[in-house]
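Pasting a structure below so you can have a look.
Omission of a single protein chain aside, the complex is shown with its protein chains in their original locations.
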Amino acid sequence: MKIELADAKKWIESFVKKLEDEKSTLNELDTAIGDGDHGTNMDRGAKAVTDSFDKKEPGNLADLYKATAFAMIQKVGGASGPLYGTAFLDMSKAVKEDNLELADLIQTGTDGIKRRGESDTGMKTMIDVWQPISEALKNDKFNQQVIDDALNSTKDMVATKGRASYLEEKSKGHLDPGAQSSAYLFESLLEVIGG
Amino acid sequence: MKIELADAKKWIESFVKKLEDEKSTLNELDTAIGDGDHGTNMDRGAKAVTDSFDKKEPGNLADLYKATAFAMIQKVGGASGPLYGTAFLDMSKAVKEDNLELADLIQTGTDGIKRRGESDTGMKTMIDVWQPISEALKNDKFNQQVIDDALNSTKDMVATKGRASYLEEKSKGHLDPGAQSSAYLFESLLEVIGG
Amino acid sequence: MKYGILIVSHSPKIAAGVKDLISQAAPDLSITTAGGTDEDKIGSSLEKIQQAVDDNTGDEILAFYDLGSSKMNLEMLLEMTDKKIHKYDVALVEGAYTAATLAEVETPLKDIESNLKPLKIK
Partner (left out) sequence: MKYGILIVSHSPKIAAGVKDLISQAAPDLSITTAGGTDEDKIGSSLEKIQQAVDDNTGDEILAFYDLGSSKMNLEMLLEMTDKKIHKYDVALVEGAYTAATLAEVETPLKDIESNLKPLKIK
């Protein structure tokens, strides 16, 4: 399946709304194993996305993902900025010619995060949500349970990338904040494509 | 031979005067292979020594060296502060009970610099003046030529301690600023004890 | 070849302070900084990095950063710019000081880099 412009816009708008609503949840998760700003960072990015859409309605998928990327890159201010930014920028480039299967779109974003973060699955980052979701989409098994499982899998991991990695063993027992914000992204997607 | 209070005070006062007069010479030497402030640093130390003597006339050798040490430690602001400071502090401690032979006094100061700087001769520092002077004093051969030779020996050395060491090979061909200020110290000593 | 120095830090004060420190030993170099977020909070800003790169008058730029997002934003910039920028995964303050001192006296890049190697910690 593919996602078209109208739904894709609903997807991002729902994500933006969740980021604003869950600002303090994300800050709390980041306080435990980071510097406590992931909610504040993503909320800044969210508002910048809204501003950008208000200023200029994206006319196609490439523009929609690109505007999302730029807002994140310019306004987030933390590691999640270049990471979400690269994901959406790579997605924008990928749909320029032709829309992609949703599974391939999300895999493209995942690969962007891996490249930017020099990271992979199992490092207790947002990748541990993105990668399982793109697998699930490939196998037509994308649902809330997959999101929950992916998010929860980060809890017992020892972080090896990002600020939480400074804590080594002590990073265990906490959800990764970027995994949580990514879970919001995919919950929004699920709402839009119906799950 | 030993140096007694009146002469020791003349010695330090003459040193202070030279530091003030040669502020820009020392800054220039430090500009070539350091951060350009050795003259400014030592001038600040010099003025603090004068202030201290004005405020309280040192009543014995231990107090004289200690007041000199404290002024240097508190006001120099560069590496030369703790280095000269430690030299004079160790000299102050050494003369507390009984005055020392001049050669032993200067060796005590030299050892203090080596300890504080974790350094030794041949590293293109002030030690390359202090150590040869204490040798010369031991052998009763202390004169202007010894000072000049010691100072000039630093010219072709490659620095391995202090800021100049960052320049490696490029530190060659310049006199070490701290060796120059130490040369002033021993020229003052020579004036006082007569050479 | 005149090298410029670029400092990217999460903190506006660290970035400015490193510039103060290394300028003393390297008064002739172009040293530009990007510290903190757009609002001068702790974090990083691609726009500030872009500006610091634009303002740098070095023929090539030696770049130093502190943590995670400073690095990632610097790498985004590297993909966007035409300028020749060398990024070093070394201790920020100590690495920038070493490089600036050597660049000031026109040390060749390969010698600067061999002096930076022991400072690699990232």
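Each chain carries a letter (A, B and C) given by its place in the written order, and its residues are counted from 1.
Rule of thumb we're sticking to: contacts are C-beta pairs under 8 Å (C-beta built on N, C-alpha and C of every residue); 3 or more make two chains touch, one makes a residue touch a chain.
Note that the coordinates shown come from a computational prediction; the quantities given were computed from them, not determined experimentally.
Undergrad: Going by the contact rule already stated, which one of B:S52, B:T86, B:N99 or B:S181 would touch the omitted chain in the full complex?
TA: The missing chain is touched by B:T86.
Undergrad: Quick one: say which of C:I5, C:L29 or C:L67 touches the chain that got left out.
TA: C:L67
Undergrad: Tell me which stretches of chain B touch the chain missing from the display.
TA: Residues of chain B in contact with the hidden chain: 35, 37, 41, 73-75, 77-83, 85-86, 116-117, 162-163.
Undergrad: Just checking the interface: what residues of chain A touch the absent partner chain?
TA: Interface with the chain not displayed, on the chain A side: 34-37, 163, 166-168, 170.
Undergrad: Touching the hidden chain in the full complex, which residues of chain C are there? Just list them.
TA: Touch set of chain C with respect to the missing chain: 9-18, 20-21, 24, 35, 42, 66-67, 91-94, 97, 118-119, 121-122.
Operating definition for what follows: only the chains that are shown with their structure count from here on.
Undergrad: With centres defined from CA atoms, tell me which chain sits nearest the overall protein centre.
TA: Measuring from the global C-alpha mean, the nearest chain centre belongs to C.
Undergrad: Measuring from the mean C-alpha position of chain B to the mean C-alpha position of chain C, what distance in angstrom results?
TA: Result: the chain centres lie 37 Å from each other.
Undergrad: Could you grab the centroid distance between chain A and chain C? Build each centroid from C-alpha atoms only and quote it in angstrom.
TA: Chain centroid spacing, chain A to chain C, equals 30 Å.
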